[in-house]
Each structure stands twice: as structure tokens, then as C-alpha cells.
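Every protein chain of the complex appears in place save one, which is left out.
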Amino acid sequence: MDYTATLISAMLALVTPLIGGLLMGVDRKLTARMQERVGPPLVQPFYDVLKLWGKVPMIASGLQPVLAFGYLGFAFVAAGLVTFRQDLLLVLFVTGMADICLTVAAFNAKSPYSYLGGRRELLAMLSYEPVMLLAYIAIFLVTGSFTIRGIYEYGAPLLLVLPAALVALEIVLVIEMKKSPFDVSGSGHAHQELVRGVFTEFSGYTMALVELGHWTKLATALMILSLFWAPSPVIGGAISLAMFFVALMVDNLYPRLTWQRMLRTTWTVGFALILLNVAALAVGGVIR
Amino acid sequence: MTLIQKARLKSLWVMHFDCGGCNGCDIEVLAALTPKFDVERFGIVNIGDPKQADVMVLTGPVNHRNKRVLRNLYDQVPDPKMVIAVGTCACTGGIFHNCPNILGGVDKVVPVDVYVPGCAARPEQIIDGVVLALKKLAGEAPEEDE
Partner (left out) sequence: MNTETLIAVNIGLPVVSALASLLLGDRRARAGVVYLTAAVLVVSSLLLYDAGGLELNPGGVFETAVVALDFVLLLYFLYQGFVHRSWQVLALSIAQLIPAAYFEFIVEGAHVEKILVVDSLSILLTLIINIVGSMVVIYALSYMEEHERHLHLERSRQNRFFFYMLLLLGAMNGLVYSNSLYWLYFFWEVTTLCCYELIRHDGTEEAQGNALLALWMGLVGGVAFVAAMFVGYSTVHSIALTELMAAPLSQGLLLVFALAALAAFTKSAQFPFHGWLLGAMVAPTPVSALLHSSTMVNAGVYMLLRIAPAIQGTTLTYMVAFMGAVTFTVTAVLAIRQRVSKRILAFSTIGNLGLIILCIGLNTGLSYSAALILLTFHSVAKGLLFMGAGVVENKIGSRDIEDWEGLLGRLPVTSAVMIVGMVSMFLPPFGMLLGKWVAVDAVASTPLLYGLPLVFLVVLGSGATTFYYAKWLGYLTVLPNGAKRITERLETPYKVALYTLLGVNVLISVGAALVISNIVNPIMAASYTPQMSTPMYGVDLGFTSFPVLPLWAAGAAVLLAGSWLAKRKGGAITTPYLGGENVADKEVTFMTTADSEVAASVSGLFLASSIDEEWLDKLAVYLGTAIIVVLFIAEAI
């Protein structure tokens, strides 16, 4: 067994929340700059989480903290699956488990805003899960494997073969990051429609756990996007950061749209692009 | 100072509530949050949810109806918390002081940490008030003429 590789994978998995936190800091800084402001320091999200941890605990129900931890925990498991180069479908399903923990925690608080937010979160999942699944299947058709190891073994960069999958996953990233136009379930910052949506009844350490989970999911998503140029981690990283930046730009350009629009756009654009891409590859003989 | 105490000074989430004023101070509070003054660089974010807030920024005088609402929201903010009364109405009741339905300033219902008088209080004064609150949080005594 390759001990160095295992160690690197394990360490990478453990630091995903930190990477995610830094990315959130970059997010806020860039957003500020786009709005001609100075913006908070890059480590601001860490201050936020520490402050939240120091609050006097206040919970909505007995289950809530357990499920909030579940959100973080399963996000961690998904990150581990990615760093250990396991099956992409598994990553999707385990992330789904994390999302269900969050949603049930939101339902379990006896609050209408929380309940509505949880429902909207389910609609968000309905929008992006099929598209992600199809994108991963497209990757399988090209590389012959569902594992991340298989993508590395395939050799050629995926971006050249499956650009549509990257675009589809970009839309998914926008929804997962809860950015406009698809921040229907719990926007990054306060808004009048849903108060804080799915996050309304979280406070103090439970909110800190949810934030950390969100960071972990963000870092995991970007790690997956970096697979589109597997041969070179530098270019791969650049691609994922570019996608991250595109999501930020879209957030600052667009207002929030309805969930019906989110569902319709994700499915039509996502499905159409990936199916066309796969058809083109089939005609071109890249996949049999 | 522990890490968490330092973090509290760097990250202040605001819950803004208007008890029934003319919105003059509210507009100034929101102006403080706009790019021109950019309080987000201090880690201050306008979070609408009391459960996740650290500071309550209150404007407008308290009357018999909204005292219940104010108390409810105050109870939902987890400790440690601060209350900033912005504008003369929030401080003392302002020009509405003697009206039959007005109880007075917000300190009739909740304990206030910082008073920012003015009608309307200007964004610079509001930011000053927030900085005072932070100092209070850090345990420092206020300077002479603040």
C-alpha cells in the first residue's frame, strides 16, 4: 500500500473545510470589489464561525444539532471519497445524504420559514441531482470508469472531450453555492423573502457546523471540477477557480428567480448540453 | 484575549429592527451598509435572523404594541449580545415622547448598550456607535467625550 498517497489523501480530506472557508473569504472579497467596496479580510469566514461557536447554545429541537453535525460529517465523508479517488456516484449519493440531514434538521424546527426553506432545498436537489448524475455517466462513457482514479488513468483532459459536462456542473455549482439566480432555499445573505430560509432556525454552534459543512461541500465540488484537466493539477485548479469566479459573477449580475425557473433551466440546459455532447462523441467515434 | 473573543470583535452580525419610527434612521442605517461606507469590511453583516445576530440595531420609539415584539426578538438573540439604540426616538422617545401610545425609548423594554442620538443619526455616527459597542464587548472603557 502506498502510504504517502494515503497520507496525502487523508490530509487533503481533513483540510477541505479550511480550503472551503478561504474560498468563501475570496468570494466575499471579490463580490465586494465588484461592487466597488473594500470588503472583509480573506479570513473573515473563520472569524464568523469562531464567533458562532462562542455563542450561548440555543437549539430548535433535540435532533437539530445531531443532524447539523450529520451535514458536516457526511460532507466530510464525501470529501474523503474524492481525495481517495473513489466512485463519483458514491460522492453524489453521500452528498445527498448530507443534504437530507440539513433538510430534515430544517423541517424538524417548528418554523414556517425553515420548513419552506427545506422544501425549496428539496426542489434544488431535484434540479441538480439528475444533471450531476448524467454528467458523471457521460464521464463514465468517455473514461470507462466511474472512479476518479479512472479519470486520472484516462490521461487526456476531460475538458476537451466533455465541455458540456463542465457547463452543466457549473449550473449545479451555482445552485449548490446558493448564489443568484438560484438561491431559492437559503441565500448567502439575508433577504426579505425567506428570512434565512433553510438556515433560519440554526444558531450558535449548529450554525457553525452548517457553515463548516457548506465549506466542505464547496471545496469538494471544486475538487471535482478540477478533474476536468486531470493531467495537470495546476491547470485543473485554475479551471475550478475560473468556474468559481464565473459563479460569483453570475451571482452579482442576476436577481433571484423562481424555483420553477431553476428547475426548468437546469434540466433543459443541463440535459440538452450533455446529451448533445455525448451524441457528438458517439458520432465522432470517441465512445462506442 | 481568547481566539473566540477576538473573533467576536471581528465578526458582528446585525439585526436591524424598526420599532415604529419614521424610517429616517432606518435609511441611514441601511446607508451605512452600502458600498459608500462599506461596514462589511469590519465583518458587519445585516443578517435578518435574530437567532444568528450579535447586535440589535433599534430605531423608532417603543409603543404598547411593539414592546411585545421587541422583547420577543431580544429573547431570540443568543448571548453575548449588544443593543444599539439609533436615533433620538430610540434613545428617549424623541419628539413622540409624550404621546399616549408611546412608552419612550427602547431602553424601557430592553437593556441598551450604546445610544446614538440624532434625528436622523448620520451613518458616520452609527458606525461610531458600533465601534463603541465593539469596545464594550472587548471590555474597554469608553473615552471621555464619546
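Details
Think of it as A and B in the order they're written, each chain with its own count starting at 1.
The rule is short, and it goes like this: a contact is a pair of C-beta atoms (placed from the backbone, for glycine too) under 8 Å apart; a residue touches a chain by one contact, two chains touch by 3 or more.
Being a predicted model, the structure only gives us computed values, none of them experimental.
One chain is not displayed; in the complete assembly it touches the shown chains A, B.
Touching the missing chain, out of A:Gln44, A:Thr200 or A:Ser240, is residue A:Thr200.
Across A:Phe107, A:Phe182, A:Trp229 or A:Phe244, the single residue that touches the chain missing here is A:Phe107. Per the touch definition above, the residue from A:Met24, A:Val82 or A:Met125 contacting the chain not shown is A:Met125.
For subunit B, the residues in touch with the chain missing from this view are 17, 49-51, 68-70, 72-73, 76. Although one chain is not shown, part of subunit A still touches it, namely residues 56-63, 65-70, 73-74, 76-77, 80, 86-87, 89-90, 93-94, 96-97, 100, 103-104, 107-116, 118-119, 122-123, 125-126, 129-130, 133-134, 137, 140-141, 144-147, 150, 195, 200-201, 203-205, 260, 263, 271, 275, 278-279, 282, 287-288.
Definition applied: only the chains that are shown with their structure count from here on.
On the side of subunit B, the complex with subunit A involves touching residues 3-8, 10-11, 13, 35, 38, 40-43, 45-49, 51-52, 54, 76, 78-80. Residues 28, 32, 35-41, 44, 46-58, 189-192, 195-196, 199-204, 207 of subunit A are the ones touching subunit B in the complex.
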